[in-house]
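A protein chain is absent from this complex, but the other protein chains hold their places.
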């Protein structure tokens, strides 16, 4: 799915956790504090360096040659227009739904640059549907995302359509082929 | 209701927010960070001083003479055995349910010391039911709380019983009278 | 008797009572449920928590953004990417929502839930027979009241798009109007609406008392969806809808007549600001006040894909002169904003930490309000 959303990143959240925790532990005797959720809405991600995924989420690789990066990180190249929880963090993978969910047959399409071969690929952001929100690795990127009046290029629509349940669980980024107009 | 739970306090959370925010803003250019929820589970609240309610929640008074403290703070005297979201933060009050919910007719009972008159009062922790979790001012205190095999003194049971919906929304602390055994 | 004296007298009275009968706090009534006024004060807003972490459990909270105490008035549930609109005339709240018989599975039921504003109790639900309600990240333009609140229009999307017309008096569905190739509901004319289309055009219809289309206009493509699309979330000032583009153009459209009229476009940015890539963005990132000013969340260094990340400033424009009249530097970056319709209007910012920062319209910070510990209040509706 594709609600506009907050990015949570391991590096920054770790900083937040450690900072606040240490600070508070010295301030409030006997009070334990933890940061359950530190949402991030970057105003300008362009200036950032590579990120390192989400806190409490193990890194992955796709296992494919020529497919660099970590599918549990919002910065993974296929996710250039994704909006939702990453299925790779939810028991599925970048291309597969978690057990017990159903992959939406229709969806919206993005075009993402693979830094390994410099090619633009067509990515289909199929939603996985039928269980409640996964809640891990919420990621929103909007390269070439268009408003809702062009649905096929919009990531704010719940694409759990044509599935037995329209309840959104998480999002994949499935490679359809090389973009021809590049 | 009465699930065991996390305490969120204004003072500590504010510290966390400001700390992490400032810290991150200097560390991560262009990345905004905020702390949406900082749960607290104090191991030993006894050693703490008075708290100041929850961040982003306005303080209140009950308006009654001899009823000191802030009904939106977990430290309010009536809440000595409460477990749940404080209805005073949810559109109700310490003694009234938010609009559109239903007050449970049966519930569990605590005995709390009113610091204003030094008397112990019997407090009825009636749940408000029929809308989803309020989500503000989650508070758990367990003075004289007994395990589930003594339900009338237990705050882990969903007391949305005898209501048209058993979905828990928030908790009140209604004064029934002075405890006789003191 | 002045207030202070009154307090002293009652304190004395209490003290003497205390001496006489060992005064105790009195038993309190059970059950007790709070009610709200039928007409809400104009500093109250509706904060729609889409709750992405549990979409089946969203809500719309009612909040007095001018209050430092008792600011949270109550809420209604709003399940699964719901749509919301307030009726001033009928003192009702409308929520378009979706349920499954087993939470996330089983039989689907799409409904329009109707609540009484005073009790926040559901007074009626209208079941959508085709269960085709559009589910999108909640937007004001998924549901609108038109023709002096005579009709409620609700978006359907399967992905074929149409508009369900409901009579607010009889509380019954009277028709469904297809809008192929177009989407969303922008009130237009006396009894109709317009929709933006995938080709950069606009479709508009007027319907009669049976919900049947009596006037239809199709306006050809007037912007490039590929190069610089208009955001789908305009701001209405009177009957003019101010659409903004990713790259800071403003396209006002006069929606007062059956046929929408494109008004001259202008820009939110100077040439210099354009070079710095100042752009509008966020979710419901723009609003207006009762002085016809346009408030827009802006971010610097915009780029392809930055249009939904919010911004660090709110720029305020005179919509007649097209001049920027204020530049508000925010305490916390904004994602969505709203301005209350109150005499002393307040600027409410859903910041990127998903709590509400309240400012004067001059940008003076007033207070922060938490909608809930896990809320994502991404759509703010001012009271009507």
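As written, the chain order gives the labels A, B and C, with residue 1 at the start of each chain.
Here is the rule we go by: a contact is a pair of C-beta atoms (placed from the backbone, for glycine too) under 8 Å apart; a residue touches a chain by one contact, two chains touch by 3 or more.
Given the structure is predicted, the values throughout are model-derived calculations rather than measurements.
Remark: the absent chain touches shown chains A, B, C in the intact complex.
On the side of chain A, touch with the chain left out of the figure occurs at residues 8, 17, 30, 32-37, 39, 54-60, 64-67, 89-93, 95-103, 105, 114, 117, 119, 121, 124, 126, 128, 131-136, 138, 172, 174-178. Seen from chain B, the chain kept out of the figure touches residues 2-6, 37, 39-47, 80-81, 106, 130-133, 135, 138, 140-152, 156-158, 160-161, 164-168. Where chain C meets the omitted chain, the residues involved are 51, 53-54, 56-57, 77, 79, 97, 99, 101-105, 109, 111, 113, 122, 125, 372-374.
To be clear about the criterion, only the chains that are shown with their structure count from here on.
For this pair, chain A with chain C, the centres built from the Cα atoms lie 27 Å apart. Spacing of chain B relative to chain C, judged by their CA centroids, is 30 angstrom. Multi-chain contact residues, meaning those touching two or more other chains, occur in chain C at positions 301, 310, 333, 352-354, 374. Contact with two or more other chains is made by residues 37, 39-47 of chain A.
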